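Complex shown without one protein chain; remaining protein chains in place.
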Amino acid sequence: MINVALFGLGRIGQMHGENLFKHPKFKLKYIYDTNKLLAQKSANKFKATAISDYRLALKDKKIDVIFIASSTATHIKFIRESAIHKKTIFCEKPLDLDLNKIVSCKKYIKKFSPKIQIGFNRRYDPGHYYLKKSIDQKKIGVLQKIIITCRDPAPPSYAYLKTAGGIFKDMIIHDFDLIRFYLKNDPIQEVFATTSDLSEYYKLFKSVNDHELATVVLKSKNGVLCTINNARHCTYGHDQRVEVFGTKGMLISNNKRDNEVEFSSTSGTNSKTKLLNFFIERYKEAYYLQLHDLADLTTKNKKPRANFDDGHQALILAVAAAKSLKTKKIIKIS
Amino acid sequence: MINVALFGLGRIGQMHGENLFKHPKFKLKYIYDTNKLLAQKSANKFKATAISDYRLALKDKKIDVIFIASSTATHIKFIRESAIHKKTIFCEKPLDLDLNKIVSCKKYIKKFSPKIQIGFNRRYDPGHYYLKKSIDQKKIGVLQKIIITCRDPAPPSYAYLKTAGGIFKDMIIHDFDLIRFYLKNDPIQEVFATTSDLSEYYKLFKSVNDHELATVVLKSKNGVLCTINNARHCTYGHDQRVEVFGTKGMLISNNKRDNEVEFSSTSGTNSKTKLLNFFIERYKEAYYLQLHDLADLTTKNKKPRANFDDGHQALILAVAAAKSLKTKKIIKIS
Amino acid sequence: MINVALFGLGRIGQMHGENLFKHPKFKLKYIYDTNKLLAQKSANKFKATAISDYRLALKDKKIDVIFIASSTATHIKFIRESAIHKKTIFCEKPLDLDLNKIVSCKKYIKKFSPKIQIGFNRRYDPGHYYLKKSIDQKKIGVLQKIIITCRDPAPPSYAYLKTAGGIFKDMIIHDFDLIRFYLKNDPIQEVFATTSDLSEYYKLFKSVNDHELATVVLKSKNGVLCTINNARHCTYGHDQRVEVFGTKGMLISNNKRDNEVEFSSTSGTNSKTKLLNFFIERYKEAYYLQLHDLADLTTKNKKPRANFDDGHQALILAVAAAKSLKTKKIIKIS
Partner (left out) sequence: MINVALFGLGRIGQMHGENLFKHPKFKLKYIYDTNKLLAQKSANKFKATAISDYRLALKDKKIDVIFIASSTATHIKFIRESAIHKKTIFCEKPLDLDLNKIVSCKKYIKKFSPKIQIGFNRRYDPGHYYLKKSIDQKKIGVLQKIIITCRDPAPPSYAYLKTAGGIFKDMIIHDFDLIRFYLKNDPIQEVFATTSDLSEYYKLFKSVNDHELATVVLKSKNGVLCTINNARHCTYGHDQRVEVFGTKGMLISNNKRDNEVEFSSTSGTNSKTKLLNFFIERYKEAYYLQLHDLADLTTKNKKPRANFDDGHQALILAVAAAKSLKTKKIIKIS
């Protein structure tokens, strides 16, 4: 069994807690959150020990993995300290909102050669991953286009948006990463981004200097054209589609639903049930599957699908997109 | 140009009139209907001559084709007389409601070796015909099951039902024929039929000794199991699906729609527009395509997809189904 | 925690073992199988105790549930003894192959009023169950037709077939039960069944007096027409579809796949990945979900979706279908 300390008990931290508890290879030992009551409650649920000083987990030699699901601002600090203590590290996305902090962390932890996995869950989604394998197997010939649709069912709260870092760093970072995953060794060289605000949420987004809708176009060194179509709201659920087009065909990873029922009546035919509502339901399987990689990283030092550098590179694209929006120019990535 | 005389101007006769008028190989010369006013109106529309005595068409040497779309009770009479006059004959389904009349007609017209095509339009539907070709090409290996769904959007009127001959001879005769088309040289040997009446239309059907719902199971000599699922009403349109299953795969000929639009909203996702409403819209293409065969039958004596014997055999199955329903037994076809 | 003793470690017993092990409400305490080595191996895996005398479990007061996944012939015996010992009972389908044994068991255990759940897993499939709820909510108006397609990916072994009881009692029993589930208080009154053997498996099935293909038609007291289309093999996976048709619409519970990917290339468009291969993958979720009912049955005496009588009634239909096949008659259920 791999002993884990979980840091952070927000919505996503609680979900990770459940997965770690159910997973046959992990033993959840410590739970840390600044909200002590919440930490205790979760500790009871998962038969773990609540700690009020996270250093206890770092110092405990029996702890193999530090699982960082705390607020973004704390990620780099926890990574640095976990690296010092030779722990295997899992860190939720984004690594941080500040590229400089990431670069200096990268330099600092280099000497510890830490094993780090980043929580880019889309890489583990069975459909999206099937596309990755098919691209690598040349099933669609030469890859030419990647088109991602990502629409959240409803905008986040003002409180969340205030510190989230904006649509590029918070939401589209997943899509930047997925594009990098598919492109493999072919780096992005150009980024163009535009946004819009048209709905009743206009004021909410304006109040945090963020946006409701975005379209991003990226071009790789080889010439692959990538388009990301995002929206912060979507009446019909969490719309998550990926299309890849090549010289020999096209693959689409479509939306998922609770069941495969179709309804035909006077109001329409072949109507399907609603999409899975949000990321925790939609990527439920992916969140669980990425733990297998974490186990292999811990015990066999097997490279996970997403590492520290992937976290860094995705943020570089997010920063470039934000710059393109601000300057109304196409940004070159050197 | 092939000169045609059209007999009968009901809903289906008018549709045939339009198709013959548009078709580059046919010239609609005469139009005959007992309703003289209607005949004159259609004649004007299609630049043809209305006749009040159908024998004028038979006697006119320039007429190549007698196109019989009149009421079922007149079919055999018109076929006999057209055969005598050496005309190529197109006759709508069913040939007649009485097997004896068909058998004696068959004997009688034999000496004239008439060229006859029966209006089994489903054989010309691009989707249903694609299944036929695929079966013949062994695309699904050995054919094992045929499953037909046929649901009319709304029940016919009392007036229509009174003389239509019941659900087996009037409606399911199309499905009996389609099964025979797919089975080719493998004859049906057993027929089981059951019906039901569950909706508000109960009284309508009872008043004409007919039924709202039917299920028929047929077994061929080789052992192919065929199922027909019919209904006289269907809130979501004219449901027309055919499934064929074999040792190497399955083919489904699905429903057709006006367009390929899908709608996603709070009330469901991927909802498609309604099915084409009824047979004249649904089988529009098939009705037109069967004229190509009629042209080839007339000028090249090329065998059409459905001939007199097909009309006869389909009625034998309809009669057997009605007998199975009455006797509550499985009927053997010798 | 609910303490469970699992009897039987065939393919399905092992799957139940895994589910019980993972389920938060159950504690797998004893494992019994006539193969002692296998029992020990599974006991190690699930942290349970292997027993070579099943009576140990019955006598242990701490055991709440006897989970019967052993061979069909042992079901009734285990049910009787479990009832005597006041255990909550879960029993896999079919209850038995002999109606008389079921009837006498029913009489015998009556005095113990045992809590019994039968393993009709399809009742717990999210798609099939969605249809059940929709029928009850009158979403399709008056229920008129139920059409079930069930095709196994590949025929079972000779060894399995020899004792399985034939296609009606072994395989179609699930479909008989699902129809009863949807019909609720409207009993089946007529059964017609026909079978066929057309593929290379002909000899295998003949050797055990069983069949490769079957079609069954049932009619309920109210007049609902039900059709079951089965096959013992299917090149494209485990084909599992249910269609319900009513006066206001139609619902279809479609097949499930590993992912939602579509592929378009020169050889076709919108091609989806293969169906989930067999019942353990296809009904994975259903097998797990039915444990929630078992927990509620044990602790709250909440009626499960399928009870002893459901097991009994489904077998009555299977026996009637076999009789219809043999006598070539429509069988009335009194």
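When the chains are written out, they are named A, B and C in that same order, and each has its own residue count from 1.
Simple rule for what comes next: a contact is a pair of C-beta atoms (placed from the backbone, for glycine too) under 8 Å apart; a residue touches a chain by one contact, two chains touch by 3 or more.
Computed from a predicted model, the values in this text were never measured in an experiment.
Enquirer: If I'm reading the header right, one chain is hidden. Which shown chains does it touch across the whole complex?
Expert: Answer for the hidden chain's contacts among shown chains: A, B, C.
Enquirer: Among the options A:Leu38, A:Leu225, A:Ile316 or A:Ile333, which residue touches the chain absent from this view?
Expert: A:Leu225
Enquirer: Please pick, from C:Phe112, C:Tyr202 or C:Tyr236, the residue that touches the omitted chain in the full complex.
Expert: In the complete complex, the chain left out is touched by residue C:Tyr236.
Enquirer: One chain isn't shown here. Among A:Phe192, A:Phe263, A:Tyr283 or A:Phe308, which residue touches it?
Expert: Only one of A:Phe192, A:Phe263, A:Tyr283 or A:Phe308 touches the chain omitted from view, namely A:Phe192.
Enquirer: Can you work out which residue in B:Ile31, B:Ala50, B:Leu131 or B:Cys150 touches the chain that's missing from view?
Expert: B:Leu131
Enquirer: Of B:Val142, B:Leu251 or B:Ile280, which one is in contact with the hidden chain?
Expert: Within the whole complex, the residue contacting the unshown chain is B:Leu251.
Enquirer: Extract the touching residues of subunit C with respect to the undisplayed chain.
Expert: 235-237, 239, 255, 257, 263-275
Enquirer: Spell out, residue by residue, where the missing chain touches subunit B.
Expert: Given the touch definition above, subunit B has residues 22, 126-127, 130-131, 134, 139-140, 248-256, 258-266, 273 touching the missing chain.
Enquirer: Considering the entire assembly, which residues of subunit A contact the chain that has been omitted?
Expert: Residues 141-142, 144-145, 147, 151, 190, 192, 194-200, 213-215, 217, 219, 222-225, 227, 229, 231, 233-236, 239, 245, 247-250, 328-330 of subunit A touch the chain absent from view.
Throughout what follows, only the chains that are shown with their structure count from here on.
Enquirer: Farthest chain from subunit B, going by mean C-alpha coordinates, please.
Expert: Farthest by centroid: A.
Enquirer: Specify the chain with the shortest distance from its C-alpha centroid to the centroid of every protein C-alpha atom present.
Expert: The chain sitting closest to the overall C-alpha centre is C.
Enquirer: Highest contact-pair count belongs to which two chains?
Expert: Ranked by contacting C-beta pairs, first place goes to B-C.
Enquirer: With chain centres taken as the means of their Cα atoms, state the distance from subunit A to subunit C in Å.
Expert: 40
Enquirer: Rounded to the nearest whole Å, what is the centre-to-centre distance of subunit A and subunit B, using the mean of the C-alpha atoms as each centre?
Expert: Centre-to-centre distance between subunit A and subunit B: 58 Å.
Enquirer: What are the residues of subunit A that contact at least two other chains?
Expert: Those would be 255, 263-266, 273.
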